[in-house]
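Only one structure is covered here, and it is reproduced in the block below.
Shown here: the complex without one of its protein chains, the others still in place.
And then subunit A:
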Amino acid sequence: MSFEWPWQYNFPPFFTLQPNVDTRQKQLAAWCSLALAYCRHHKLYTLDVMESQESPVFNNKKIERKLSTEAIQVVFEELRKKGNLDWLDKNKSRCLVMWRRPEEWGKLIYQWVSKVGMINSVFTLYELSNGDDTEGEEFHGLEEWILLRSFKGVKFF
């Protein structure tokens, strides 16, 4: 299924950080949704700021508009405030994108575990993310670092 772009994506001013405060709020909210949706669709978990500038999300070649590095940073900061992003380095050049927050993953996994009646069993992380049993579950294929984070606050043992 191909990714469906929101109407803003083809609206040239969407790629200019808006001077009006209220409009900017709406713009950033839309950017956050778009970035997360795009990452979810392509199962992306990390983003590099430099590389992102060339990614189709932030660079719409068809209308010849792209978000500046500064604007991308602003969007990322918004995502961080919402709990959907974590910086991997002090220079803020790479980040982890959590289009689902760790707690949400934890809940999903726990629901699956109780569904299959496996509470109180032992799983390896590998079994959970790559095992045959979990194929078809949303968390199948989930990267290890996020699995680990999702266990925080969820009582598995």
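What we mean here is this: contacts are C-beta pairs under 8 Å (C-beta built on N, C-alpha and C of every residue); 3 or more make two chains touch, one makes a residue touch a chain; residues count from 1.
The rule is simple: contacts and distances are computed from a predicted model.
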Name per UniProt, for the chain absent here [options: "60S ribosomal protein L6", "Vacuolar-sorting protein SNF8", "Histidine-containing phosphotransfer protein" or "ER membrane protein complex subunit 1"]: "Vacuolar-sorting protein SNF8"
Residues belonging to subunit A that touch the chain removed from view: 6-7, 10-16, 18-20, 22-23, 25-27, 29-30, 33, 37, 64-66
